[in-house]
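Note that one protein chain is taken out, while the other chains of the complex remain in position.
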Amino acid sequence: MNAVRIQREDFDIGAELDVLAGGRNDVGAVVTFTGHVRGDANLTALTLEHYPGMTEREIASHVHEAEQRWPLTGVTIIHRIGRLEPGARIVLVATASSHRQAAFAAAEFLMDYLKTRAPFWKEEERGGSKSWVAAKDTDEDAVQRWK
Amino acid sequence: MNAVRIQREDFDIGAELDVLAGGRNDVGAVVTFTGHVRGDANLTALTLEHYPGMTEREIASHVHEAEQRWPLTGVTIIHRIGRLEPGARIVLVATASSHRQAAFAAAEFLMDYLKTRAPFWKEEERGGSKSWVAAKDTDEDAVQRWK
Amino acid sequence: MTLLYFAWVRQKVGTSEEQIDLPAGVVTVGDLIAHLKSRGGGYADAFADPARLRVAVDQEHVSFDAPVDSADEVAFFPPVTGG
Partner (left out) sequence: MTLLYFAWVRQKVGTSEEQIDLPAGVVTVGDLIAHLKSRGGGYADAFADPARLRVAVDQEHVSFDAPVDSADEVAFFPPVTGG
């Protein structure tokens, strides 16, 4: 029951959760993470670029690893690409399990890997000028805890 | 931007997240936890009872504590009472923050406290017989990590 | 003073709420438990094993040595199982 999608369109969290957990009674816990574009320091927009093919492959391999580590009944990952303005949703990670700790841990694990291994790049627009967002050491530190 | 509700009715996660994070651009991360009734071992239904007044007070005090510990832009907690069948949603904890670690940690903290401190009790129905659910040591262990 | 009972404590004592005047000498939660247990019947059953009970005084979790003599509301219930 896993789904991985890279898309320009926004997503509907309620509808995604209905697919992930609806109509079944073995799901006790669903955790979602939604990332939004923050509007700090006069950000006008972010434009997200990705590596088609590798992205899906990389995410699928981390979903597989999450399934080895925790008892999951399903995972949904949606990552948007293209130009996104402040407030817009960027990414959804949703994990379903019988147990809450598994759902929480898997969602954090998948987010840490998305941030540091999935081939997406963000370009910022502030007023008229554009610049590529630099990777953060804190994200790399976060992913190291799963080793 | 906090909301705590105890109610019989189901809730709409998408609508709750629109209230929590919609129309603002300081939210970077939203984490939700949704608890569902699991249908294991021939469970027919759960009936949830609570202590009106104390429940809201206890939850509000833990939301306040979460706000002291992490930079949060808002918290929504909805807990259902009454009779719920397998698959039904029981509880929603949603946390919004500028930062993903804060949103994840606060959601886990609030769930651990809801499980062990908020005055709710579950009675199970299996076929014709009813019994009160016993508290789990693992839930008490989970809450101890926040001390 | 109002006494409240929840879950199986409520079922054993047979009521969810009652008003009482504290007898002389009842100062702590532990004293009140002993007093209620001495009523016999469903109360003796509900309060037979205090280790299975949790108590809130004026809607705050307390231990058995907490005072009840100036409380408005004391609630007895099993360990909680929400979430």
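Observations
In order of appearance the chains are A, B and C, and numbering begins at 1 in each one.
By our rule, contacts are C-beta pairs under 8 Å (C-beta built on N, C-alpha and C of every residue); 3 or more make two chains touch, one makes a residue touch a chain.
This structure is a prediction, so every number in the text was calculated from the model and none was measured.
Here the chain not displayed is in touch, across the complete complex, with A. The chain not shown here is touched by just one of A:M1, A:V19 or A:M54, and that residue is A:M54. Where chain A meets the chain that is not shown, the touching residues are 35, 48-51, 53-54, 57-58, 79, 90-91, 111, 114-123, 132-136, 139.
To be clear about the criterion, only the chains that are shown with their structure count from here on.
With centres taken as mean Cα positions, chain C sits 48 Å from chain A. Annotation for chain A: no residues touch two or more other chains.
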